[in-house]
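Read the structure below first, then the notes.
The excerpt is restricted to a subset of chains, each kept in its original location.
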Amino acid sequence: MSQAQIKVGIVGVSGYSGMELARLLSRHPNFSVAWATTDRWAGKTLGSMSAVGARLDSLVCATQEEGQTRFGDVQVVFLCTPPEVSIDLAPKILAAGARAVDLSGGFRLAAADYPRWYGFEHHQVELLGNAVYSLPEVTNSAEALRTAKLVSNPGCYPTASSLPLLALLRAGVIEPQGIIVDAKSGTTGAGRKGSEAMSFSEVADDFRAYRVGKHQHTPEIERILALGGVPDIKLTFTAHLLPVRRGILATTYGRLADGAGADATKAAEAALQAFAKDQPFIRVVDAESVTLHAVVGTNRVVMGVRADVERKVVVAIAAIDNLVKGAAGQALQNANLMFGLPETLALDDLMGHQP
Amino acid sequence: MSQAQIKVGIVGVSGYSGMELARLLSRHPNFSVAWATTDRWAGKTLGSMSAVGARLDSLVCATQEEGQTRFGDVQVVFLCTPPEVSIDLAPKILAAGARAVDLSGGFRLAAADYPRWYGFEHHQVELLGNAVYSLPEVTNSAEALRTAKLVSNPGCYPTASSLPLLALLRAGVIEPQGIIVDAKSGTTGAGRKGSEAMSFSEVADDFRAYRVGKHQHTPEIERILALGGVPDIKLTFTAHLLPVRRGILATTYGRLADGAGADATKAAEAALQAFAKDQPFIRVVDAESVTLHAVVGTNRVVMGVRADVERKVVVAIAAIDNLVKGAAGQALQNANLMFGLPETLALDDLMGHQP
């Protein structure tokens, strides 16, 4: 490692996105993890708790309390914490002179949306206003990230759902009204916690919808579409729990815009291709080739589309790994941009989990 | 077993729905399996190939050819065969004086629909016209079944998808335009065949859509809605492959009809409850309690609904076991009615697979 290493800290390394981030950082040429906190593993090495690259194998986990004394030792802190914790810690990190990337939902919506969708009042409204919400493929945030103090990393469902929809909306292929997102996620999206509902005996061989009509990612998808140039969308979003550990697949439905011809599928594909142009992490494939296997372990978004001219509906499907492009990978993508590094650094050579 | 036993034959017992039917029949008090055919297991006992009730344990499988000489020995033949085979065998069964229940898609659509959706011309058009398509909860077919010679048993996706939709359409809760069915099925729905695409290494930890925009169950769902009193529906149906062996969950989306009030969810639930009234196999629960675990191993349809007044959308979710209510159980339900037996006989005491 060169002397130009950028020092980073991780708060909440024992969670699934925290550990995934540690693994990604363990093979990054420019970031060096100075400390990682988690009360659960305090005093233990990362390598003894999970398979991490050799470079971080012997890093000893610190307590959350110790971590708070070391914010000033690093240039950037990754918050892999629940929203309330992130909202509490972010100002302290900034006060210590470090920058922060928050992987939680703590800084993703307008303050007014928090009571309804997150169940609490946001008490850092000014900081929320200054946070840079960055889904790089949409927000063109490279420049803003260079100076951003607090970066808000998008949610997993919003990342998967918004990209194909925005491609089709921008191209006028679908109407803005009546959009449906039927999304399915693996269990790591629910975090690392022990509950009967998330136990193997209950989840294996099962499938179900959850938080129907009230999932907090609904307004976040709408916000991304607005940031991407299509405001005032009200869509329907349903989340389902898949009996797999990783991966999100979102099947989206939009009404085919008037005037579409028999080649509507071609036009829709062209819209996705245009959107994907120069985007290193987006792959456009046939709708039936959008699979979890194609994305798990990578920072990719794979998407495909089919139009049904008779029924005037466009079905666009997208998949991501919820822990990589849906969390830690996207956080690293943002961090690369924050420090002027290539966006794909240590992200485009990830090995997929496909057998 | 009493002398009043009704003799039955099973063609294609080694397939997943054939074997499930054998298991169901092995504990039925009035049906007695005289023979079961499958070239793959010919000469072997059912009990040596699969766990079946003690009564059928030592039944020796016959070849398909032998079976054709024994159609006249039984009162009813269950066809657990591909559509083309069913179309070929059904007239021979009737000619031999037996009745037939076809579990395939061979007699489910209008003749004109076969080339597009099944890829072949139907060459038994007259027989197709006389077949009784029976989804008992919709078709009120008890009387027609009493004398039916050929009964067409509905498909798995159509069974799961049509019931909640019909309940909402009949009650005027949703509009007939713009219905979306996003359905997910376990792997046994694809039949018992060896292919790389269906291998464990490819399916486990994965999820994907298939036959997008061209699944043959699309017109069958529309037909059921028409049979149930709501004609001329054109809906969008997308099938997905779940990494589970059994079970279908269909998430359906309809546009909330004008005039709905803030209590639209209540009205929608009332519509489901009204539909389920006196239907022994339908359970109405909260939308988030519709799970595969609640139905696998049983002949039940479990369904729930939520309306979003702001977005003017109704989300109704239904689940069934694709091999029971979606195939063999429903076939037995129909057979019970064909012979004047209680509809629920040997079907309402099934043990679910829920742990």
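Letters A and B mark the chains in the order given here, with residues in each chain numbered from 1 onward.
Everything that follows uses one rule, which is that a residue touches a chain if its C-beta (ideal position, glycine included) is under 8 Å from a C-beta of that chain, and two chains touch if they have at least 3 such contacts.
What you are looking at is a predicted structure, and each value in this text was computed from that prediction instead of being measured.
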Since all chains share one sequence and 2 are shown, how many copies form the whole assembly? 4
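As a convention for this text, only the chains that are shown with their structure count from here on.
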How many angstrom between the C-alpha centroids of chain B and chain A? 39
Mind listing the chain A positions that touch chain B in their complex? 178, 180, 182, 184, 201-202, 205-213, 234-236, 238, 240, 242-247, 249, 251, 253, 255, 287-293, 296, 306, 308, 310-311, 313, 315, 317, 353, 355
